[in-house]
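All protein chains but one are shown at their positions in the complex.
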Amino acid sequence: MIINIGRPRLLRQVRVFGKLFALNLSTSFTYRGEMFLWQVGNVMVPLISLFVWQAAIASGAQLPTTPRYLTAYFVLISIVNMLTNSWTAFYLAEQIRDGSLNRYLCRATSTHVDALANNAGEKVVKLILLVPMVVVLAAALGDRFDLPDQLWRWLLAFGCLIVAAVMTWLLDVMIGSLAFWFADVNGFLRASEVIVPLLSGAVIPLALLPDALHGLSQVQPFRFLVSFPLEVLLGEVQGGLLVGLGWQLGWLLVFAVAARLVWRLGIRTYSGAGA
Amino acid sequence: MSVRHGVAVARAVLTLSLVREAQFRAQAWTTIAVGVVEMIAQVVPVLVIFSHSTRVNGWDVGLVIAIGGVAEIMTSLLATFIAPNQAKMTDYIRGGQLDLLLIRPVAGQPFAALRWVQPAEAWGVLTGTALTIIGLTASEVVIRPGGIVVAVFAFLIGLLALALVWTNLGYLAFWLTSVGALGELFSALLTAGKYPLAFFPRAVRVIMVSLMPLGLATTVPVQLLIGTVRPLLLLYGLGLLVVLVIITRLVWLAGMRRYSSASS
Partner (left out) sequence: MPVISARGLTKTYRFHRSRAGLGGALIDLFRRRHEERLAVDDLDLTIDEGEFVGLLGRNGAGKTTTLKMFSGLLRPTAGELSVLGHQPARREFGFLSRIAVVLGSKSMLWWDVSTRASLDLHQAIYDLPRPAFRHSVDQLVDLLELSDVIDVPVRQLSLGQRMKCELAVALVHRPQLLFLDEPTIGLDVVSKAAVRRFLATINAEYRITVLLTSHDMDDVSELCRRLVLIDQGGLRFDGTPAELIRQTRPRKRITLSYAGPPGQIELEVDREDAQRVLAEAAGRGELLDLEVRDADLDDVMQAVMQS
């Protein structure tokens, strides 16, 4: 018998994450065909928006941002969207509903490590597929937008991107956890798939919203899921950079606490059915 | 298979799907709520665009909302009848479950195409119609009853054409493996139908009236309603439809040949 007290919990989880990440990376690679097609869609949808806005500009619309900002926004949004995206809610709800959560509950590791590793692993493969497409698009539109040349801006934006990705994942855990109380969470998923992209800036740059809504749109949490990292990169942060960073970290804390609470409450009512 | 038989099968399929939907209580309630939210979400981008300009390429806000409404009806009908079956196509073919369908005493191709119905999605038809009416009223358009008939006819042609294109994409599962993602890509591109053809560059417009006949399903019906386009355009639509029907049947037959020659 092996007597084991175990190393500090965090260290253990990190090791497990590392191994799961490698596993998921190789598994995701076998689905590169599907992922390629998804990324095509990922690039095309903002392109549709870009066409529409360019038509508006050509008809004489006076926008609060420059056409160059708009073009840069729509070219880069596909990468930001992909890197912050999360699909955990659906699968978590399924696992709760059919009892396959048991697989994770009876092992000495967090129930969420696999989901995180899957998220990160797939994104690596998707990034490899997406970047060439965006480069082609950027080349085609080359002279119509600019990118910042300060390194610190890129690094800071990347940091905000990571925080945004974590926040999106935490939100997903919360929505998925609703399956502890509701038999079917598809309605909630659909609702969030419609509302969140609007409020996060994935559909329209938040800068383009009417002035009256600017105050509200700057502080609501969903801004920090997609729009904020992009605002930081392109140098036009509504309401100031430092204030924005403060808000993002604040909302991150709120999401983390809320997700943990909802999960804790939910697991008490878990009935492990289906097995 | 007789018509009476076909109707009986259709009724049974529909009843089963309704019972299935009603099982998920939360889903039914939230679908209605989500439908309302989606309707609002539809309108917001358009409102934002038109808050900066009153007309874009000759279209005003009301008409664009109307097109959005028609697009919503189109998407909902496709999601109710076509999408669920296309998603299953890969399973049928890769998993050999197509056999189970083919041994049933009903015509194979239509049955496979229409077997699964998602009635909850049909709620979008109501919200879409509401949007269309709101949009047309806002634009103060005078509508003749004849115009409505022609417009609905055009819409149906466009809808059927899209359904056929999507079905054909599903049939690629006879030859390729990543077809599920192809259907999702198609679904994502359908969102372009929310805007008038005039908003897009020329090259894209050509695609939107041929390979992906979105223009026929959304822009053209509204144009027929307000009288900016001649009904003769429908002849083109019908022609396209005939071509698509022939292609779809040929692809299915080719696929079936391949399916039955492969053994597993």
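Lettered A and B in written order, each chain numbered from 1.
The rule is simple: a contact is a pair of C-beta atoms (placed from the backbone, for glycine too) under 8 Å apart; a residue touches a chain by one contact, two chains touch by 3 or more.
All values reported here derive from a predicted model rather than from experimental measurement.
Chemist: Please identify which residue in A:Cys106, A:Ala139, A:Ala212 or A:Leu242 touches the non-displayed chain.
Modeler: The one listed residue touching the chain not shown is A:Cys106.
Chemist: Check the options A:Leu23, A:Leu47, A:Leu63 or A:Leu241 and report the residue that touches the missing chain.
Modeler: Going through A:Leu23, A:Leu47, A:Leu63 or A:Leu241 one by one, A:Leu23 is the residue touching the chain not shown.
Chemist: Counting contacts across the full complex, list the positions on chain A that touch the omitted chain.
Modeler: Residues of chain A in touch with the missing chain: 1-2, 4-7, 9, 12, 15-16, 18-20, 23, 26-27, 30, 99-100, 102-103, 105-109, 268, 270-272, 275.
One rule holds in what follows: only the chains that are shown with their structure count from here on.
Chemist: Spell out the part of chain A that touches chain B in their complex, as residue ranges.
Modeler: Interface residues on the chain A side: 33-38, 40-41, 44-45, 48-49, 51-53, 55-56, 58-63, 182-188, 190-191, 194-195, 198, 203-204, 208-210.
Chemist: Quick one: in the complex, what on chain B touches chain A?
Modeler: Going by the criterion above, the answer is residues 24-27, 29-31, 33-34, 37-38, 41, 44-45, 48-49, 51-53, 55-57, 177-178, 180-182, 184-185, 188-189, 191-192, 195, 198-201, 204.
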